[in-house]
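Questions regarding the structure given below will be posed in turn.
All protein chains but one are shown at their positions in the complex.
And then subunit A:
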Amino acid sequence: MPRTRPPAPPPAGGLSKTSAKPPAGPVRAAARRRWTVRLLGAVSVLTGLALWQLLAALGAGGVPGPGPVAARGAELVADGTLIADALASLRRVLTGFALGTAAAIPVGALMGWYPTARALFEPWVQFFRVIPPLAIIPLAIVLLGIDEAPKITVIFLAAFLSTVVPVFQGVIGVERTLIDAARVLGAGDPTIFVRVVVPATTPFLFAGARIGLGASWSTLVAAELIAAQKGLGYRMQQAQLYYDLETIFVGIVSIGLLGLLMDRLLMAAERRATAWQERRAA
């Protein structure tokens, strides 16, 4: 069989070309892979929307379809409610997240650099890490009232606790030889910290910040469900009272899209800040 077989004609449909074209090179292959991923993503989203539509058409539990939800969304944008709610939520989450991350960097770095600092901070970090930030809400409301302070505090905690451990581990993991190399080039501790430890820890910082942002966002919405005068969570809470399913759906979609957007922005910043890293082609 293998001997008598005539030389195979070039495949007409082009289906089997993928592996049979060495000159295409890794760049072309990577581009094709990216497009495949995007296409699959689009297909997946469209399928999901179609299933939602189907579910709504079948009248399952009175779920509104994508059409009515989009219409309600347009209304809420037109009368300014959605924008005001989203801005209120974003302001809270960004303030808490910024404060939490800003505090996590020095604390995590101190923990990684000085064993004494580690011994002092670690029990508290480990203890608060196992408490869901939401469990702090009742305490925060009692102590700090129902204003912005308790929400920002809870978000601060969520962001701080998710970022501090990766930063601390990043500092511990800084390659010994890099620190030695800096020392033999005349660098003292402050210089080593700023010019070696901080850049070497950046990838860990971003990994922590992404988790922290996710934690902040989910904590925020929960905090608003309990006590708020505006915000996406508050709007959904109100809608629940009036059985306004469309508005609840608008809230869910907005929270998801904004969370996704923030994550993507952080990812882009991460790519830029850690471009020096050797990594597998993404």
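Just so we're on the same page, a contact is a pair of C-beta atoms (placed from the backbone, for glycine too) under 8 Å apart; a residue touches a chain by one contact, two chains touch by 3 or more; residues count from 1.
In this text, contacts and distances are computed from a predicted model.
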Missing subunit (named according to UniProt) among the choices "Hydroxylase molybdopterin-containing subunit", "DsbE family thiol:disulfide interchange protein", "ATP-binding protein" or "Pimeloyl-CoA dehydrogenase large subunit": "ATP-binding protein"
Touch criterion as defined above, residue of A:30, A:74, A:87 or A:181 at the omitted chain: A:181
Contact set of subunit A toward the excluded chain (per top definition): 175, 177-178, 180-188, 191, 195-196, 199-200, 202, 275-278
